[in-house]
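First the structure, then my questions, so here it is.
Here the complex is missing a single protein chain, while all its other protein chains stay put.
In this document, chain identifiers A and B correspond to the written order of the chains, with residue numbering beginning at 1 in each.
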Amino acid sequence: MLQGFQSETNDSQSVFRKLLTAMASPGSIEKIDLDIDCPGNLHSASGGILLTLLDFETPFWTDLDDSSKEIQWIQFHTSTPVKNSATNSLFALCTHYDELEDPNLFNPGTLSSPDLSTTLLIQTRGIDNNGKIRLTGPGIQTEAYLRLKGIKEVFLKRRARMVENYPQGIDMIFICENRFVCVPRTTILEVF
Amino acid sequence: MYVAVKGGEKAVKQSRRLVAKMRRGPETVPPIRTNQIEHQMGLGVDRVMAEGSLYDNKAAATALKQAQGDTMEAIFLVRAFRTTLKRFGTSAPIDTQDMQIIRRISGIYKDIPGGQVLGPTYDYTHRLIDFDSDEKKETPLKNQVPTVDSTEQDISPQQMTRVIDILRQQGLMDTASPTTPHKNVEDLTREPLKLPASRSIRLQNLARGDEGFLLGSAYSLQRGFGLDRHPFLGELRVGYIAVKYTPPELGFEIIIGKIKLTECFMINRFDGSENKPPGFENGYGLVFGQSERKAMSMALLDKSLQNSSNSDSKTKYPAQDQEFILSHSDNVESSGFVQHLKLPHYVDFQSELVFIRNLKKEHDKKKETCLEPSI
Partner (left out) sequence: MSHQYNFAYLDEQSKKMIRRTMLKAIAIPGFQVPFGGREMPLPYGWGTGGIQLTAAILGKEDTLKVIDQGSDDTVNAISIKKFFKTTADIEVTESTENATIIQTRHRIPETPLKKGQIMVFQVPIPEPLQFIEPRRRETAKMHAYQEYGAMYVKLYEDIATYGRIATAFDYPVQVNQRYIMSPSPIPKYDNPKLNQSPAIHFFGAGREKRIYAVPPFTDVKSLDFEDYSFELESWNEPCSICGSTTSFLDEIITDDEGTRLFICSDTEYCQKRSQGGE
């Protein structure tokens, strides 16, 4: 089994701070500077974030095989209960970004408990700020732009419509290797 | 000039020194030992364990010493210690049938299988302060009175049927749905209180709730603020019970310790409804250590909250109201919040001053204009 964090206290704190910054500034790309050796197809930012947030209290869904080494690694280090339904998950990880079409498959929480919703991690082919997705909303001073390589337009368009259901919604983290960017439910998305 | 600008650090340091000095008292008196507190102030220790939610006599006795006997302060110390302890598993549910009884009484039958066991109780002592207690020679009690205590190693459970089971056999009491102990018991100390709360959470809340608050609330029920009939004490038992746990690495159950508990069933008459035949209903209390007052209050409140938990309708009296009881029972919370008023609030008060001065100015102006003679 590959090692997780070198130091649970320091590494999880540093990942969390990056995550906090990213979630508070949608569209701004953060980088995880940790020497973390994730198995198989798991990007290091995914590994770092999952180890930082998951434990036995967080139902988790992923499109990876139940017996895959990625899942074994995640479970070994976090004891997270792996679910076979995306709707019941508090955290979810998508690695087949090219198959992802509907963000409504995940749990948007309820009107009185919008916090009981899925936080969705999506591994992509690339992320940068030179794209045609325009972001506005809390955390963004004026506007931000994003390119998410490999993410289908239909997925983004459906996500764009989800702001109508606010405060219900899905908070998303797009990942490429050790870099990631957050798009929480409050962010207004326009795709040109 | 009082300006809380500088000197805070020094003041805090000095205050800590003073409290240490006050705690110790005059040095001509020998310092009290924690084992003396543990064994000679056992009921105080029991209360600290119950409301501190931690069965640890040593920690509770040490906390009492550190708090100069201030029970709530000691409870707080134990709670703060408790949060830092790592959980390693869930013990098996206990069955109080197996309790090694030191005291067991029922108010509803003259005699019961296993008998009424009066045991150690202040109930029939005369409350006369024994001012000579320091001077008295100790007469060895060991040979006169048989005792059971936690230091005795083996547990020989002497099975005593619960009185409530006798009523159940006769079909006069709801059969408790033997709730299969599921793996993930909700834990009030790990999750925020959700309302309406399940019975398990309600009982957890009451079990660690403030004895005084529970007592006063239960008393209000008895005085008609929630009960329309006299309740009965089905059974009260105090004794020791083994706690069992299966370590995953062993794979079989082992006894990890013995704890003292007080258990209480309160019984109320139920005249029947469309869906439910007439019979009796019960409320349940279970508390660490020997605390009969608390266990009985808890049982009365458990029943009262069961009645009110089913309907969404507003309840009439405080002790029927889940949110009222559950949100105000914890003395670490209430003591903190009431006493936080000691902290400086001068910024907020300044805002109030500005507001009130403006309001007063207008008030005075209005008065003046009213006094002007009209033409």
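Quick note on the criterion: a residue touches a chain if its C-beta (ideal position, glycine included) is under 8 Å from a C-beta of that chain, and two chains touch if they have at least 3 such contacts.
Values in this document were obtained by computation on a predicted structure and should not be read as measured data.
Contact with the chain that does not appear here is found for just one residue of B:32, B:94 or B:193, B:193. Across A:104, A:165 or A:186, the single residue that touches the chain missing here is A:186. Where chain B meets the missing chain, the touching residues are 1-9, 11-12, 76, 79-84, 86, 189-196, 323, 327, 332-333, 335-340, 343-348, 350-355, 358-359, 362. Mapped onto chain A, the interface with the missing chain covers residues 8-10, 12-14, 16-17, 19-21, 23-25, 52-55, 57-58, 110-112, 114-115, 117, 119, 138-141, 166-167, 169, 171, 184-186.
Methods note: only the chains that are shown with their structure count from here on.
Between the CA-based centres of chain A and chain B the separation comes to 43 Å, rounded to the whole angstrom.
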